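Up next is chain A:
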Amino acid sequence: MIKKHITGALGAALLAGGLAGPAAAQDDTFKIGVITFLSGQAAESFGVPAWNGGKLLVDMLNEGGKLPAPYDTKGFGGMNIEVVVIDEAGGATKQVQEFRNLVQREEVDAVVGYVSSGNCLAVPPVADELKAFTILYDCGTPRVFEDGAFEYVFRTAAHATMDNVSLARYLKSRDFDVPSFAGLNQDYAWGQDSWADFTGAMKQLYPDAEVKTALFPKFGAGQYGTEISALLRERPALVHSSNWGGDLQGFLIQATARGLHKRSQVVLAAGDHVIPQLGNKMPDGIFLGARGVNGLAANARGGELKELTDTLWMAYEDEYDTFPVQAPFRMWQALLGLKTAVEKAMADNGGKKPTDEELAAAMKGLSWDAPSGRIEMMLADGHQAIQPNAIGTTKWNEETGKMELVDVEYYAARCVNPPAGIKSADWLAQGFPGAECD
Partner candidate 1 sequence: MSTGLLEVRDVQKSFGAVTAAKDISVSVPKGAVYSLIGTNGAGKTTFVNMVTGYIKPDSGVINFGGQNIAGLAPRQITRLGIHRSFQIAQLCNELTVEENMLVAGAIHGTTKPSFLRPAHDKSARERAIATLERFNIAEHRNRLIPELSGGVKKLLDIAMAMAGETQIMLLDEPTSGVAADEKFPIMDLVINALKAEGVTVIFVEHDMDIVTRYSERVLAFYDGQIIADDAPDEVLSDPEVQRYVTGGPA
Partner candidate 2 sequence: MMHLPVYVSAIIAFVLLAAGSLVLPDWAMFLFAMALAKGLVCLGIVGMMRGGVVSFGQGLYYCLGAYTATLVANSFGVSDIFLLTLISAAVCLAVGLVFGPLLSSYRGIFFAMLSLALSMVLYGTLSKMSFIGGTDGLNIGAPTFLGWAPEGRPLQTALYIYVVAIVVIAGALMRIYFDSEQGLITLAMRDNELRVEYLGASVRHVMTYNYVFGALLGGIGGTIAVLALGHVDPEFAFWTTSGEFVFVAILAGYLSVPAVFVAAIILELVRSFSNLYFPNTWQLALGIFLLIVIVALPGGLGSLIKRSKETDT
């Protein structure tokens, strides 16, 4: 049976090469696995800027004393931070596999990652199975903790319900008349959920508004000519879109050229991140959010967190010649939360490097300050963050040659996020019970 021998030998050789993984991290380093999009469409808008911001923060932390208190200590509790970066592109199957490899082969101390909600749903059960401390830093779907409960998994960013509730509240608070509205969202879970959330919130605040066409062009379609014609024909008072990245840029370029923004008010659930690229091609008067008080809204806010926000803002502008949008803000809030949790756990265990159990215990219900505001692990038994949000209106400043966000409204975390113990869909359907708005 010669073939058996050869295949056996081949397998063994490959295995020998494969099994010799790197040694476990030392006690004086804290190794994190970072998973974010380095290729594909989400790389440009989320993955790469997020990690660009993350890299800066890790370097500053490892150097120590670069950030305002309480983040002026070195690394994580004095430990040097080491990072392994993995590309998030390639689908959930690949990500579950890579997650196992990170935890079991690379023996990372914590995993920080995931933009795609599919990956955010796929990874948590495995994280719990492996008892591996994991932070979901970006993805938006409420389903992660509403459909399941996980011991070792935390999400340090609010889920997407907040974005669309804030938009509806913004319209209402500005007395904007909405006799009818339509939507153009990407044809996958994010776009479908955003549209459902937006229509849900509008039903409460604008019960008489007529819902016109809901378009779901294919993800990455690029060509929106037909959809724009449909929107122009229907003449809704308002067009909602949660598109992001290239899909949003393409839509805006084509819609602007055909005057859609002059006929209908355009509102964007997560539109801030295309401002640096589009510049004055982004029309004035668009209402948009940044999935948190991120980017321009954070810069305009000032207040107690100004020093921390400025640290991120200036470091990022220095390094990359452009200002930080939502993604680096979310990466910062994840890493600063991790730092807070590690240090809290070390204070409890006498200064040793914390185990996954100790980290999870420390993270549960934690709150900390980030450039995007106060992050509170309020929902899902202390595993899901809520955070404040802001919506503003675009306005091009001819003098500075920069896009600004004007008429910004800030919303307290408890005003636009559901309280603990209620699913976001129910919260919308019941008319936001327990919302605490100023």
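Candidate entries met the following condition: all candidates are chains of the complex that A comes from, given by their letters.
Quick note on the criterion: a contact is a pair of C-beta atoms (placed from the backbone, for glycine too) under 8 Å apart; a residue touches a chain by one contact, two chains touch by 3 or more; residues count from 1.
The model shown is predicted, which means the values in this text are computed figures rather than measured ones.
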item: Identity of the candidate that touches chain A (this complex; choices 1 or 2); value: 2
item: Chain A to candidate 2 touching residues, read off their complex; value: 1-4, 6-8, 10-11, 14-15, 17-19, 21, 38-39, 84-87, 90-94, 96-98, 100-101, 103-106, 117-118, 121-122, 125-126, 129-130, 141, 143, 147-148, 187-189, 192-193
